[in-house]
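All protein chains of the complex are present and in place, except for one that has been dropped.
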Amino acid sequence: MNKIEIENLTLQYSDGNESLRNVSMGIRENAITVLFGPAGGGKSSLLRCLNRLNDMADVQTAVGRIMLDGENILDPKTDVIALRRKVGMVFARPVVLPLSIRGNLTYGLEVMGESRRSKLDDAVERSLKQAALWDEVKDRLDDQAIALSGGQQQRLCVARSLALEPEVILLDEPTSGLDPISTAKVEASLQELKKDYTIILVPHSVQQAARAADFAAFFLQGELVEYAEGKSIFTTPVNKRTEDYVTGRFG
Amino acid sequence: MESNLGWKEYLITRAIRVAGYSAIVFVTLIFYFLLREGLPTLAEVKLTELFALRWYPIEKYFGILPLISGSLIVTLGAALIAIPFGIGTAVFISEIAPRWAREILKPLVELLGGLPSVVLGFLGILVLAPKLRLLLNLPTGLTALTGSLLLGAIAVPTVVSVAEDALDSVPRSYREGAWALGATRWQTIWRVTLPAARSGVLTAVMLGVGRAIGETMTVMMVTGNAPVLVTSLGGLFSPVRTMTATIAAEMGEVANGSVHYHTLFFIGMVLFIISLIVNVTASAVVFRSQKRAERVLS
Partner (left out) sequence: MKLNRNLSQRLGFGLISLMATLTVIPIIVVVIYIITQGGGAISLQFLSGFPHDGMRQGGIMPAIVGTFYLTLGTAIFSVPLGVAAAIYLAEYAADNWLTRTIRIAIINLSGIPSVVYGLFGLGLFVLFLKFGTSILSASLTLSIMTLPVIISTSEEALRAVPQAFRTVSISLGATRWQTIRRIVLPEALPGIITGVILGLERAAGETAPILFTGAAFFLPRLPNSVFDATMALPYHLFVISTQVPEMPFQIQYGTALVLIAFVLGMNLIATVVRSRARARRQW
């Protein structure tokens, strides 16, 4: 079943640059959908539309619709705060907030108004276990999060969005700064997480895209070139440009 | 609870916005009150009497030219000191000094900026003025020159900090480019770094001069307070009276609403307009050079 339907989305930044041109695609529930392609193709812009983080960027015009559970989230009347709780995001560089490990995890709940200690503690433990970090940090939850290693920080960021019990998780090149071992850990936890969540991933390499994708969409200069199951797009791409890219002829 | 949060957010955002506008409100208020209390002068004192050569309010002489000339000569002298020493120190700190010297110099210059002007005035009376009187064989040490020396010292920190910022923001690649072409460090400073930072250095000079014109306590204490028209550079060696010192010295004794009171506000208005011009021009220079930098970078 599709969790998200993107319909004829065109996105333009205030400096006139168009970053997405007439994109339509459906995003399946409980699967990993990968958005890949060369830099500047519009993947991150699309990602940032899905939780309206684009609101913070330069004024832009967004034409078209993004339906999440049947509601258009581009509607100005959308409660963006509620949307962002429902659609979590993990960024390219692990950005831990200048708080303790616990503070990072409970931040989203606290700004929501949750102050019951038991609820917060439950969320901390659950999300850390889901992100496969619990065993490493359970004895030092009150340490500053910045003291963690890069890989741990990124899994903390994953856990931080999970703490809010979102339905969709957006990941923007989540492993770009990590070593291979940490990358493998993050990728493995994504495979676990997809059982409960809808995951949209912008990978940092074609190889990662191929490893992780249930479905994959190839973006080139703001255009959705090809969208298919992961198994087929990396082995038997239909479009010539997709083939050139996945076989390494450009990009 | 959600809507409660919304209300709080709304009120706080409103309050912050209002605070953001406050600077405009205050500048406007200041100008308004200067006009309100200063403009009546124009009805009470004929223009020819206002721009006359004699300031002697007790006998109804309200000529402000001596005060303007006093401010000009003292400021000119201060500029002649603050500009070379300020820019020189900025160049030294930003281009030449080893790290340890920079770590000592910067706080010291900041310290000078933090010294209350009344302390400098006090030392001017007790130490500098008697020394100058002996050295130059003058009838009194309380002269425009004494004021200029101290005002120069007061303006130096402003010049140093703004000019140093400007020099610091010259991209390192400019210097490396010049070195790669075989220029010495000295040639690079003169022909590349200083010209590249010229708008910032100009701003530094303007703000320094602005600081000197507006300084009050020091000049009131050390310039001798004689409202005499200065006609030549020789005036540096005799007592003068600046616009700021006149306001500070006389406002305490005038009757509210009197001609004298209005005239002092009128002088304040002139000072306000001078500082307005200096600062708007200086910020225009800064804004323009920022725009240019953005164009180069993008």
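We just call them A and B in the order they show up, numbering each chain from 1.
Following the convention adopted for this analysis, a residue touches a chain if its C-beta (ideal position, glycine included) is under 8 Å from a C-beta of that chain, and two chains touch if they have at least 3 such contacts.
These numbers were taken from a predicted model, which means no experiment stands behind them.
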{"item": "Sites on chain A contacted by the missing partner chain, in the whole complex", "value": "51, 53, 56, 81-82, 84-85, 88-89, 91, 93, 95, 97-98, 107-108, 110-112, 144, 146, 157, 160-161, 164"}
{"item": "Touching residues on chain B - with respect to the absent chain", "value": "5, 8-9, 12-13, 15-17, 19-24, 26-27, 29-30, 33-34, 36-37, 84-86, 88-89, 91-93, 96-97, 104-105, 107-112, 114-123, 125-127, 153, 156, 160, 184-187, 189-190, 207, 210-211, 213-217, 221, 244, 247-248, 251-252, 256, 264-265, 268, 271-272, 275-276, 278-280, 282-283, 287"}
